[in-house]
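Here the complex is missing one protein chain, while the rest keep their positions.
Each chain gets a letter, A, B and C, in the order it is written, and its residues are counted from 1.
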Amino acid sequence: MDYVLKIDCKDEQGLIYRIADVVFKYQLNIIKNDEFVDPEKHRFYMRAHLSGDMQEEAFKGTLRAMLPSDANIFLSLVRKKNIILLGTKETHCIGDILLKHDDGDLKANILAIISNYESLRPLAEKFNISYHCVSHEGLSRHEHEQKILEVLNSYENIDFLILAKYMRILSSEFVKHFEKKMINIHHSFLPAFIGANPYKQAYERGVKIIGATAHFVTDDLDEGPIIAQDVIHVDHSMGWKQMQRAGRNVEKVVLSNALDLALEDRIFVHENKTVVF
Amino acid sequence: MDYVLKIDCKDEQGLIYRIADVVFKYQLNIIKNDEFVDPEKHRFYMRAHLSGDMQEEAFKGTLRAMLPSDANIFLSLVRKKNIILLGTKETHCIGDILLKHDDGDLKANILAIISNYESLRPLAEKFNISYHCVSHEGLSRHEHEQKILEVLNSYENIDFLILAKYMRILSSEFVKHFEKKMINIHHSFLPAFIGANPYKQAYERGVKIIGATAHFVTDDLDEGPIIAQDVIHVDHSMGWKQMQRAGRNVEKVVLSNALDLALEDRIFVHENKTVVF
Amino acid sequence: MDYVLKIDCKDEQGLIYRIADVVFKYQLNIIKNDEFVDPEKHRFYMRAHLSGDMQEEAFKGTLRAMLPSDANIFLSLVRKKNIILLGTKETHCIGDILLKHDDGDLKANILAIISNYESLRPLAEKFNISYHCVSHEGLSRHEHEQKILEVLNSYENIDFLILAKYMRILSSEFVKHFEKKMINIHHSFLPAFIGANPYKQAYERGVKIIGATAHFVTDDLDEGPIIAQDVIHVDHSMGWKQMQRAGRNVEKVVLSNALDLALEDRIFVHENKTVVF
Partner (left out) sequence: MDYVLKIDCKDEQGLIYRIADVVFKYQLNIIKNDEFVDPEKHRFYMRAHLSGDMQEEAFKGTLRAMLPSDANIFLSLVRKKNIILLGTKETHCIGDILLKHDDGDLKANILAIISNYESLRPLAEKFNISYHCVSHEGLSRHEHEQKILEVLNSYENIDFLILAKYMRILSSEFVKHFEKKMINIHHSFLPAFIGANPYKQAYERGVKIIGATAHFVTDDLDEGPIIAQDVIHVDHSMGWKQMQRAGRNVEKVVLSNALDLALEDRIFVHENKTVVF
């Protein structure tokens, strides 16, 4: 059996020794191991890929007894995660994920696609993915989100909710249900050009580089912990629609990279920052 | 003789024909020619590298008669420009420019270095460049800037004033003296992390990319027309001082690229944007 | 009506004037204009986006009379091009093109997909694109290519043939049929790692950057004129299969960018190099 073990806690002397000791005593192999101590926050992060047989709860219990009381211990079998895609009308990010899924190249089962429009249904149907149109027409934000939650609740064991160009703002209440489990792709190099129509903003400002940012969604719109970012060079000859078009390639690649990291349990979130191994 | 001709004006049918006609009649060779029509602003931009002999004023007059009344016509012999460097304490940008200058690899004469500290004097002396320390101690902003202006006025024909990590804010009054002639390097990917200590801001925000921006200085701090930008990838393992250190390589390269563009008269500024050929 | 006019010829004084003169006399608007003179080869390149009504042959004839005898004059209505995709088994490049096509975001009609395997048929069917499996099993190269040509000949007005991870070498004879019309994506930063399994080669060599190259196909395998290239950073922790996986994102974006350039008639080929406006 293959496991991912993630531990983060305040730093102390001997942590690696204590953890290695427990791993050794449970006769587990360390296939891959990453550590990082944040020198400013004095926080220890470790991710290990383990192989072997174990009593999961017993192992976690032994570890917990050796670690500082604030330790987060995450242990997961290496397995395909369950994800749901949330979109609006744009196809490039969702299509990219569907292609990879169809190819067997994604460590995830796509349980469903949810959108507030019918626009993405043909794409979902091409790839035989359940599609739920939850229109926001005539509904308050609260009512709309309740309807989305109803759909989500009809699925079990959702590991991640992927906002693949979902263009509506989600309430704090909704966000709370998917803390550190909801990933958004924002169509700018955050924190530049927060808010609506970032390509137009970038064009108006005359920047020479545009980008995209994948981040966990938190209460603060466009302010959640950043997982991945990338950029491309642009110049004066590009209008904002051309920037937008060129930006789509960046968006889908950045979201795809962030999704891979999430699916392999490579991301730690502490306060508003990520540690990514 | 080699000339750079730059024209920008509202777009009209036949502009290229009319300009090419004048150039042809003056028996000038077009060595290189770039044009751009901004489709949103309906503005025409042209930069030509011409060779031949001409009566400059006559040529400009003939052109002016053929062009819309709002046309900016810039004509300059290809020559080394005169620049003055303004710094504070950091050496990486100024040192990089001095090295290129010393190497004969810069199309500019460095007339002087001005700083509000003595820190850069040893570097200036290594390269035999006049150094003026104009301390701000005990002076109001206005008084300090007056003293800097006095130094600047002792030099003739300054083409560009280069703020190579000058860390004080300049007043609108001062800026007015060097409109479209003063280039600043800002140590972030603008418009992200405007203001003080951008690397600390970037670190706190947990971004995965940092950068630098060279721009013309205008009244609005950190808001002037952008000339050049570049970025590098960073990760959680870098504290803000490491980001700052890594960022210095980006800063000096971006400033160097922007300076090259300015020295070759490749930049147009219209409203708050640049067109760069 | 909108046209793209492309001219390349040996450089001479007054070319721009003469061309602008003809354009002016035909009362055509220049929407966008790019020129370049190669200073080493003394060759002139111009691409103009024109709008207006014209007798195409008359216009070209008038131009020809004004230009050096070696001039290539290309004039094309702005229209959707007809393309055929040639693949083997991998889906990422073809899928990416199909998604864009389906989205109405590609200036092309995809006439068909041809492969030497059945593997891509399900993908083609999802998007309702004609699929031709032309197996190479038991055939000589010549016989196999003849069969592909038969399929190709059943379509009219093919503008470009896109080798979207087609993994077989094409003969000179075949290549001759699609000179400057056949674009290949090579899974390395050419000229590094020419030939088979470039990711394995890159891994073995321990490079810190991998990339992809889109180029026109010529007689010399992997040696044709380069249209577009891009790269990503890699490190020691990536095995060659991980490099290959990461590289796929680069491959599809580079091919997509090269295809856009081709579809908009932005590429000149002279000898073994491209000029791209």
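Just so we're on the same page, contacts are C-beta pairs under 8 Å (C-beta built on N, C-alpha and C of every residue); 3 or more make two chains touch, one makes a residue touch a chain.
Note that the coordinates shown come from a computational prediction; the quantities given were computed from them, not determined experimentally.
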Displayed chains contacting the withheld chain: A, B, C
Out of B:Gln13, B:Ser76 or B:Thr91, which is the one that touches the chain we can't see? B:Thr91
For subunit C, which residues reach the chain that was dropped from this view? 36, 38-40, 189-193, 205-209, 211, 225-231, 235-237, 239, 272-276
Since one chain has been left out of the picture, which residues of subunit B touch it in the full complex? 91-92, 95-96, 99-100, 102-103, 105, 123, 126-127, 245, 249, 253, 256-257
Residue by residue, what part of subunit A touches the chain that was omitted? 13-14, 16-17, 20-21, 23-24, 29-37, 39, 233
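The working rule: only the chains that are shown with their structure count from here on.
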Over half shared numbers or under half: where do the identical copies subunit B and subunit C land at their interface, same or different? same
Roughly how far is subunit B from subunit C, going centre to centre by Cα mean, in whole Å? 37
Got the subunit C residues that touch at least 2 other chains? none
